[in-house]
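I'd like to ask some things about the structure below.
One protein chain is absent from this view; the other protein chains keep their places.
== chain A ==
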Amino acid sequence: MSPAVWTMDVFEKGNFVLLRLTLPLPPWPPTGRHDRYYDIDQILNTPGPRTDPAFLAGDGVKDFLRNQAKILVIGAGGLGCEILANLALTGFKDIHVIDMDTIDISNLNRQFLFRQKDVGQPKATVAAEFIMKRVPGCKVTPYFGKIQDKDDDYYMQFNLVICGLDSVEARRWMSATLVNLVDPENPESLKPLIDGGTEGFKGQARVILPTITSCYECSLDMLNKQTVFPICTIANTPRLPEHCIEWASVLEWPRVHGDKPKDTDDPEHIGWLYTVAAARAKEFNIEGVTWALTQGVVKNIIPAIASTNAIIAASCCNEAFKIATSSAAYLNNYFMLIGTDGVYSYTFEHEKREDCPVCGGESLDVSISSELTLEEFIDLLIERQDIQIKKPSLSTPTTQLYLQAPPQLEEATRPNLKKKVKELVAQNGEVTVTSTSLPFSLSLRLRFT
């Protein structure tokens, strides 16, 4: 019989001091069918012939999943609710969630963590409370705000990030942030990003290993184009209710309100647009301008289908589980689902782009003398054989150091040439170099000696 507790022997052998740990065998069957993790444990207790060699079946991986893994969910909307529920039920116990939105009555048809009484409350907070109540032992930490509010140290604490977002901008930001977080000297800094997205019956799930596989920015040109109507159609020949709404929003709003920004979350603003659009629709005998459509068009709301969200969120969470446990090979790296014409799905490896502004391009550590002027530094760059650069333009994240063109900017930055680089860039500061001879850009980190 195996001992019920860990035992440890210490003995010497030659130059070695050996510690022998004897571990109790895991009970089999684990704890019976009534155990919350009985089914999941079937996977985690035994390796299969094709599981990753790093997969350590048994208590180690369960301990990691349930006591150590910290996972961040971005978005607590349609996808977010599904993701949170799936993660909690597969055994992740330390979940953080960020969402900047509050609950709207129109969310209730699919965002099942919310009830009518929650309307107006922050999504992140309500979702976190619901999950914690439903899945005891699972800790969900909400943050009601923007992902941009958080710094690198915040993102560094997680093992994995899952995005269920509806905005390209937020995805680009998240992907770029995680790519920048990667420090080649610290393997912990590589945070896998799982991104889900849906649009009606279509959806996609992808796994991004920042700097290793293609990032979100690499695939920017693959995005479906938003429906944008030609401005002349909107102005002259409206045929659809959407044309009338766009007319109110794109042409009439700035004409009447000047520079006053349009807030698409302000019911008064939507009301104004609706009235103006409806009047125009009447003039052109167009039917179908409604409050909901007005809101949909100006906020660019894409119809969300609960079941598509469920499919995509489930695929994302399965990948999160596999990555966190190594219990099976994970998605490499792009899964798309097209349900608009029968059901078609395709999984492929989206390739990294060499000229990707976020993860492509070279990154170099350069040591230079504190005495070097910017002009001398630029000459030094041009002379370097390994980067083959012509007419470089340089900037830091906050200022332009020297731009080759247009003439006005060249003139404005020319005085910097005579200055010492050290006066312009901080120690370990980042300098971005662009040039026609580079695929996109080159990132330098400067050290002064």
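In the analysis below, contacts are C-beta pairs under 8 Å (C-beta built on N, C-alpha and C of every residue); 3 or more make two chains touch, one makes a residue touch a chain; residues count from 1.
Operating definition for what follows: contacts and distances are computed from a predicted model.
Note on the omitted subunit: UniProt lists it as "NEDD8-conjugating enzyme UBC12", one of the names in "NEDD8-conjugating enzyme UBC12", "Splicing factor subunit", "Spliceosome-associated protein 130 b" or "Elongator complex protein 5".
Here the missing chain is touched by one residue of A:157, A:307, A:340 or A:428, and it is A:428. Which of A:141, A:264 or A:395 touches the hidden chain is settled by the complete complex: it is A:395.
Between the chain not shown and the residues A:168, A:279 or A:292, the one that touches is A:168. If you put the hidden chain back, the residue from A:185, A:268 or A:341 that touches it is A:185.
Considering the complete assembly, chain A touches the hidden chain via residues 13-21, 47, 49, 52-58, 60-61, 63-64, 69, 152-153, 159-160, 168-169, 172, 176-177, 180, 183, 185-190, 192, 209, 212, 217, 220-221, 223, 225, 228-232, 235-236, 250-251, 254-255, 323-324, 326, 357-358, 393, 395-400, 403-406, 408-409, 412-413, 427-430, 432, 434, 436, 440-441, 443, 445.
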